[in-house]
Every structure is written in C-alpha cells, then in structure tokens.
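Complex shown without one protein chain; remaining protein chains in place.
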Amino acid sequence: MTDIAKDQLFEYLLRLGDSSLILGQRLSEWCGHGPELEEDIALINIALDLIGQARSLLTYAGEVEGRGRDEDGLAFLRDGTDYRNLLLVEQPNQDFAYTIARQFLFDAFHLEQQRALMGSRDETLAAIAGKSVKEVTYHLRHSSEWLVRLGDGTPLSHGKMQTALDDLWMYSGEMFEMDALEAALAEAGVAPDRAALRPAWEARVAAVIEEATLQRPDDGWMQSGGLRGRHSEHLGHILAEMQHLQRAHPGAQW
Amino acid sequence: MYTQGLDVKPGDKAIPLESGTSEAEQGFQGRIDRDDRIEPKDWMPEGYRKTLIRQISQHAHSEVVGMLPEGNWITRAPSLRRKAVLLAKVQDEAGHGLYLYSAAETLGVSRAELVEQLLSGKAKYSSIFNYPTTTWADIGAIGWLVDGAAIMNQIPLCRCSYGPYARAMIRICKEESFHQRQGYEIMLALSRGSDAQKAMAQDALDRWWWPSLMMFGPSDKDSPHSAQSMRWGIKRISNDDLRQKFVDVTVPQAEYLGLKMPDPDLAWNEARGHYDFGAIDWEELKQVISGNGPCNKSRMKARRDAHAEGAWVREAALAHAEKRRARALKKAG
Partner (left out) sequence: MSSRDWPLFEVFIRSRNGLSHKHVGSLHAADAGMALENARDVYTRRAEGVSIWVVPSTQIVASDPGEKDAFFEPTADKIYRHPTFYDIPDDVKNI
C-alpha cells in the first residue's frame, strides 16, 4: 500500500459527491410533478438521501483540500469544468421511464461502490459509505421494482421503459472506467477498482431487466468524460439554475 | 398547509344550512355538544358529510397545489442546507395532502373523484397559492406568514368533531411545527444580510402580508356557513378572531426583523388590547378565488400536466399488479 496525496483524495471525493449532488438536484425537479402523490414523496426521500451524501462528501473534500471551502463553496462556486459527476446523472428527467432507468443503472452501481468503500482505508470515507449503503439499498429496491412494473406493465409502459434504457445505456460504461488517479487510490486501499464492481452490477442489471421482460441493450460506444470535467450540455443549465443566488450575491449568507 | 373559509356562496342549496329536527339529527347534535367524536361509519346528517368532504378536500388540494410555489425554488435554494430543508418541507406538504385525502375518503368519496374535482376547476383551494414566488425571500415569507397563518387555523381543527380529520390534523400540526421556524430563519438571515437581501425581505413581506390575512377567509358577517360549522364542531374559532390573533403575534415578529408592515393603518389599540389594521381588499380575494389570481392558470396547468403525464405510469403499475396476481393464482391452482 502506498500513501496518496491530498489532491488525489480531494479529486476522488468530488467524483463521489458531485454525482450524488447532481442526481439529487435532478430528482428534486420532480417535486410536485410526480405521477402520484405517494411517488412524489418517495422521489423526494431519495433526493434528500443523495443531497445528504453530497453534503458529507463535499464537506470532507473541503477539509482535505484545506483551502477553506465548505460544502456550499464547492457546490455553488465551481464551474462545470470543475464538476466531476458521471454523465449519467446529469441527463434530464424526460419522463418517469427515463428517470427510473437512470436511477436504476446508477443505484445498481452506487450500491456496489458504497459497499466496497465501507472497507476503505480512509476512515471518514468508510463511515460515510456505511451510512450511504443503507440508503442506496433502498434506492435500488425502489428503482428495480419500478423498472419491473413499467417493463412488465402495459405495452405502452414497456415501450417507454425499453427506449429509456436504450437511450441511457451509453452512459453506463463510464461508471466502470479506471484512470491513473483511481488506480493509485485503489493501490492505496482507499477506493475500489471500478472494473471489479462490474460483475456484480452486470448480474443485478441482467436479472432485473429479465424480470421486467426487457432487452439488455448492446454495449456499443460508451460516452465518458464526466469524471474528468468533460460534460454534456445539460450540466451548464443545471449549474446556472442551482448556483444563481450564490453567484448573484457574492459573499452573502443565506 | 391550510384550509380557508372558502364558504359556498349564499344560496348554494347543495349544503343545507340548518341542522334538522329528526331524532337522529338531534341525537347527533347531542353527541357533538358532549364533545364526542364522530367516526366514519357513524350516522351523520348529509350536510355534515358534505361540509366535511368539501372542507377536507379543499384542504388537501391546498396542500398539493401549495407544493408548487415553494417547489419553484428547490432547484435554486442558495445553500445545500436550505435545499434539504425546503425539500423536506415540500415533501411534508405532499404527505399532508395525502393524509387529508385519506381522511376525506373515509366519508365515502374516492381520491380519483376529489382529484377530478380539483382538475376540472370545480373544487377550490387556498387562494394564497395563486401568488408567485419571485425571489428567494418568498420562501422565507411563506414559511413565516403563510405557515404561521395555517398553524393558527389548523390547531383548533385538531379538536374537530370528525375523528379522521382531527387525527390527520394532529399529525399535520406536529409535523408543521418546523415549517414556520425555517421560514422565519430565512427572513432573519436576509434581514441581517446585505442591502439587497434586506430589500428582498421587505419586498416579500409587502407582497405576502395582505394575501396572508385573506387566508383566514371572508369576514364572519359574510360567512354564511361558519355558524353551522361551529355548531357541528367542524370549525372552532371564527375567521375574524383567528385573523386578529395572527396580526397580534406577527407584528412584533416583523419588528424584530426590522421590517415595515405594508399597512399605514396598523396601530396598537390599548383599549381593545389588539392591533387595529387596515381594510382588506375583499374584491381581490374574490377575484383570486374565482380564478383571476396571478398564478391560478399555471398552478392548475402544472397539476393537470402531472396527472395526465402520470396516467400511463399509474396504469402500468395496476396492470403489473394484475399480472402478478394472475401468475400467483395460476401457480397455486
């Protein structure tokens, strides 16, 4: 095992925190517009869990960085090129089928990732993961059940669910891409090897897709870049909205 | 978030104003007078049932429509803490709508029927949610004033004669206790902030003060159903009394914030032991209730769109449940 530099850990914490934050932000767009009141409440619970995770991770990132940035400094005052979330989570809600497909693909990965992080040599990261695992277990249960309901529901819902899965599939590869940074972190026992998370993800995804009577899309060309700050057009709009007040009133307390 | 005295127009024959004189009706009134609670399967006069369905469903609709003006700022909340709080608060409103629809359903009406009444424009909801939330300070003002007014209205409803409504209200009041506090906290932060933030806070108070007073409904003298609702134990304190109470507790809170009430006639009246306040623009209330508020159309459109866009999801879930049942039967058989 090797020691890792602060800036490496900082960068990795952003990758974790930003994905939770952006997905939480996306889900919160549903608030008041869900297909049924009960589901509105369920989606908000998931959004709240994700934003809670983001707060813990970004707060810790700020401490590791040591330049006085807190969770809000990192969330509201970084530009898109400094965001490190997965491309998948910034994709728009579109309709309920897209929202469920995006959530399911991410949850199935997120659970494996957080489970692995519970064994991180970094105690703070391990503690955050220990809390997140319980939340994400429930998220995955929720999104899996909906994937099955919609896939094996009506012909209309089946078609919409398949389309959503097909369209979002090209963002699934990025979750398992390793680079030099994470290889060093894995070497140091701080972060899991993403590629090692893949078999469990594949098995879970295949099983749920089968139960949903859907087709697993073929692995074609995969989009990537989010973890390095290369984003889709969507992130700029998300941030313009999210950061508006902090940017318009520099230094203000809210 | 709250029910308003949205009484039906005088002359509306749908709900009888008088309590009857039959033995059953007198026995019923006797139970109310003894402070007994009425439960779903108990005999009740038709007017009582209809009044309750109307009031509880208006209340439920208000909670659900009330998610929209505040929901408007969730994605723009200025800190992650504020974002989480606002999400949790708006989620509570959804929960409260749900508790109230459930209470109404015990009276023999389905949620589908109630939602249909809302979407067709037949049912009313609180006028306050037809005003726009144009700045972040509005989120503070809504929590402080609108939830403040709501709590005042809702606490007496915890003693409502109808059991399921009273129980829903107890749960709602308990959960809402943080709503007003978080709103006031936002106003405090703004009023101690930059000049721009202070101006934002004052502007929000200017816009929300009068609509908040209107939330208590028409004046008692113009409220034909109030007396009967009081006799039935559905309403416990009159519109004007609650409004006065709200003004009395809120004025010092505004002073603490260093904000100015948008009412030149507002003054402490030593003799009455209350604040006097200016005349309410009842014409505005009438117009907003009848559909001419700044946001009536957009609020209804948002609800209709959500309902229409969710239809295939609700259908699919039912279809899937049926398939599962059929498969289980086949397996068992």
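When the chains are written out, they are named A and B in that same order, and each has its own residue count from 1.
The rule is simple: contacts are C-beta pairs under 8 Å (C-beta built on N, C-alpha and C of every residue); 3 or more make two chains touch, one makes a residue touch a chain.
Here the structure is a predicted model, which is why all the values come from computation and not from measurement.
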For the chain not depicted, the shown chains it touches: A, B
Contact residue for the chain not shown (choose from B:63, B:105 or B:138): B:105
Residue touching the undisplayed chain, where the options are B:86, B:137, B:168 or B:234: B:168
Which of B:41, B:221 or B:272 contacts the chain that the document leaves out: B:41
Which of A:4, A:22 or A:42 contacts the chain that the document leaves out: A:42
For chain B, the residues touching the chain missing from this view: 39, 41-43, 88, 91-92, 95, 98-99, 102, 105, 110-112, 115-116, 167-168, 171, 175, 308, 311, 314-315, 317-318, 320-321, 324
Interface residues of chain A (partner: the chain not displayed): 36-38, 41-42, 45, 141-142, 145, 149
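By definition in this document, only the chains that are shown with their structure count from here on.
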Chain B-facing residues of chain A, complex: 21, 25, 28-29, 31-41, 44-45, 47-48, 51-52, 54-55, 58, 71-72, 75-76, 95-96, 148-150, 152-154, 156-157, 160, 241-242, 244-246, 249, 252-254
Residue ranges of chain B touching chain A (in the complex, touch as defined): 64, 67-68, 71, 74-84, 87-88, 90-91, 94-95, 97-98, 101, 136, 186, 189-190, 192-194, 196-197, 302, 305-306, 309-317, 319-320, 323
